[in-house]
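Here the complex is missing a single protein chain, while all its other protein chains stay put.
Which chain is which? They are A, B and C, in the order written, and residues in each are numbered from 1.
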């Protein structure tokens, strides 16, 4: 049997804290047990605080892609025009959901190491006045880059366009504000910056989005893809449309509690500091960041161009096999072009950054890349001068 | 904060063993970690053994209703005729999925305390020669009754009709055999007789069902509802269409291991013995079984008609509040008409049956029902003369 | 490998709650980690509340017998006269500690199914005016009986005699009050009524006991048996004489929290109610209580005379093997004469009492004892009319 890794630094699901692990092990309750109803309600209220919103939040009982598909299914009617911003693999893929549910996807695309310019969004909306929805990926995990969702949302609001924001790995890594940013449907995952278990979609939904869903010719109801079912059952009557994933809810509650104990601002700041330090380490090793510009690098993972002479599989395989360290490679179209260092959740910490960078140095050297030992960890640690524990 | 219950005897999610709880707490792995790939594969192979099948099995990453909806979505084309057998709430509801995906549901219905007669199925198929699919609930949990799926499947095979079997609470409680019974798509839940965590759909799929899905005019792909995605990604390439629910897979693997350690035959026999003893206890207390005949009573739960003068809410609330015991009531249309004693998974055991029956006696007495103390537990224990530990 | 039991109803170590189990799994801290110092201090303060005392409490890092031996070693000087009250195996054994440390044990003994009469204590103290210490077992677990420690302590105080009280299985099962009862050294175990892990001695120590220890010619210091070491290191300087049992302290803290959440009075009342109901059940089955009189029966376990024709090993072996239920037999000199039903901690609850009694009935019948099924559970449940959840 394959040994389990020493540390999981992948692009998600990420490592969870011992409290969250312990929470997952609590006795499985009947979902209509009063203690579970209370816990689910509590989880919902914590999620609102982490989203920093007064919008309704909905927890769909499936991995974040369920929430993303549900958003498309719930809003789009045949023929609807949707402006789909593409700066990476996940943005590109969203076009398929748009078309699946009958929409017409109009793409604003940039290279997969870049971010979408809000001015290009404005131009596109001016050129396509019938656009009803805009979809954008906040944190493009495969590219380790962020789009400027706040500015993009502002543009969308000028045009009265509803926005669908994939912030699966964005929530917890940057300070979001659905109302202020003009987000109508946000979809996050617990298994990224929040250090929770995978298996749930964490959604925030604006009143306008609810309205659009309900007024659609054929509203999505009575389906695993239905967001309205959750509104009408859970939000309005504290009933469940179907059995929720009890243990994952325990894990989520625990993870959210920990974010709020730290304080969302501190929690996000921790991710940003570690990501910055990680980039400093990478550069000091003579490696190249994948992101075209450091300003658009995200705080979930750090993408690094594969150095010449070493393949993605060699590097990741070696780190995993010899040192028990799991990192991620390029994904989809980007496979083979970059590797990604992960620093989400509990591993967004100086100890784990030093561990990851140290093993990266050792592994690169093992594989023949010319490493000045200590350069990477040293630059990373130097960059953490103002680290504050939270 | 509401105290957690002492014991969960509900209709599912049910209590899980300490090993399964501990499994849920294992470190969250990246889904492409070699150790997770191995574990997922192992889980799949265990599931086949528990299903006692050589068909492919697919684990969809959402509660069993996802598998049920996915079956309808994946097979039914607009205009398809589907014979939907209705002996309870869940059977009735399946009609909605059939119609949602464009099918025409032809119902064979019996009262909700009865089971469908295979002869009526034959007649219906003779009268409706265009029927392509037959859908049936194996274990109608809300009614605590079983349909004779083996005989029904045989009839369906005579007519070349594909079958969709909801065995969510049936797997583990009765000895299934997909090939022999003529099942084309089976959907089970881990959180019922298998004593696993909720959040997954456990499917067995016949070659004919795969063929029908693939040959459909517009096959379901690129969706959370797609079964084909799992075939083409996981079964054919050991890749995941999206991030699986890692912790729930740990829990499922553990639960399946325990079933197989006991032996599927023993495991099922344990459920059947306990269910029989439970019915003996209920009758000895002068209460009436919900099931029209004892032969059709299932081994997941035992439905009991509400005795005069006591409401469902009173009884369940009292048991939960004073004795920390959670049982289930009637569901959907049956709400208020019956209560259900649960005996699935780890609580399918003499100790827990005595506990549940003892507290039921005490509670009924507290609420004014004339109880001869000990009659219920006594009859139940007496019925366990040949109990074999497994 | 032998299967683990379904439920542990033994005379201790007993089953612990899921919270306590989870606490045992927390990361092992360095004992001088500030978080551990804080946790140890917290545990100490909780223990005082559970003991309902303002005396110092000391947690020795070994099973309760360590505390009992340490009390003898710390107080007794060669030639000291100690009145040792004997109503069972453990009381008898204490004489060995007395003699080991040079004391002269003067016994007041009663049959092992009886309790010591405070008047006999008075007489003995009058006849032996040089007696310095009195040792008594509060809850004689092997006999399932209690001694009237409150009255005995009052007598000791009349004579200025220091008392050593073995309340290993007494704390949590009866409302203690060291000051009011005249207890100078109390020794309890976490693994009995408190539902904690074994491995610790929970002591309460009066100022007079401290004085006696310090003024002894050769005070016990620098030893695993030293209570003074803990006073001088932990109480006075928050240092440890040696590494404490970190995980067991976690478990103890958790267990004590749960006792205090329920309220000590409620917690004790729960034990007393269940013990009473258990005795009702036993009698209703035509079995004989071991205790000479019901007033002296303890609330930790219920001792039952072996019925004719069945041996201790048969009964316990059968219950364990066929039904996964672990109970205790007679211990030491009492081996073979009785069996003991356990109802400490989390199993001091109607559900578990019904479970235990139900399986006892079934097992007795299996072994040929004439059982009227339901008589035991029925009488037990009937006796719980005024059960209050806490």
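In the analysis below, a contact is a pair of C-beta atoms (placed from the backbone, for glycine too) under 8 Å apart; a residue touches a chain by one contact, two chains touch by 3 or more.
Just so it is clear, the structure is predicted and the values come from calculations on it, not from any experiment.
Trainee: So one chain is hidden, and I want to know which residue out of C:156, C:246, C:278 or C:291 touches that hidden chain in the complete assembly.
Mentor: Of the listed residues, the one touching the omitted chain is C:246.
Trainee: Have a look at C:197, C:281 or C:358 and name the one touching the chain we're not showing.
Mentor: C:197
Trainee: Considering the whole complex, not just the chains shown, which residues of chain A touch the missing one?
Mentor: 3, 6-7, 18, 21, 25, 321-325, 349-359, 361-362, 365-366, 372-382, 384-385, 387-389
Trainee: Taking the full complex into account, what residues of chain B touch the chain not shown?
Mentor: 18, 22, 25-27
Trainee: Footprint of the hidden chain on chain C, which residues?
Mentor: Given the touch definition above, chain C has residues 1-5, 8, 10-16, 21-22, 24-35, 38, 61-66, 69-70, 96-97, 100, 189, 191, 197-199, 222-225, 242-248, 251, 320, 326, 328 touching the missing chain.
By definition in this document, only the chains that are shown with their structure count from here on.
Trainee: Interface check for copies chain A and chain C. Shared numbers divided by all numbers used: above half gives same, below half gives different; which is it?
Mentor: Same residues, largely: of all residue numbers at this interface, over half are found in both copies.
Trainee: Counting only Cα atoms for the centres, state how far chain A is from chain B in Å.
Mentor: About 34 Å separates the centre of chain A from that of chain B.
Trainee: Centre to centre, by mean C-alpha position, how many angstrom separate chain A and chain C?
Mentor: 53
Trainee: For chain B, which residues are shared contacts with two or more other chains?
Mentor: 3, 21, 25
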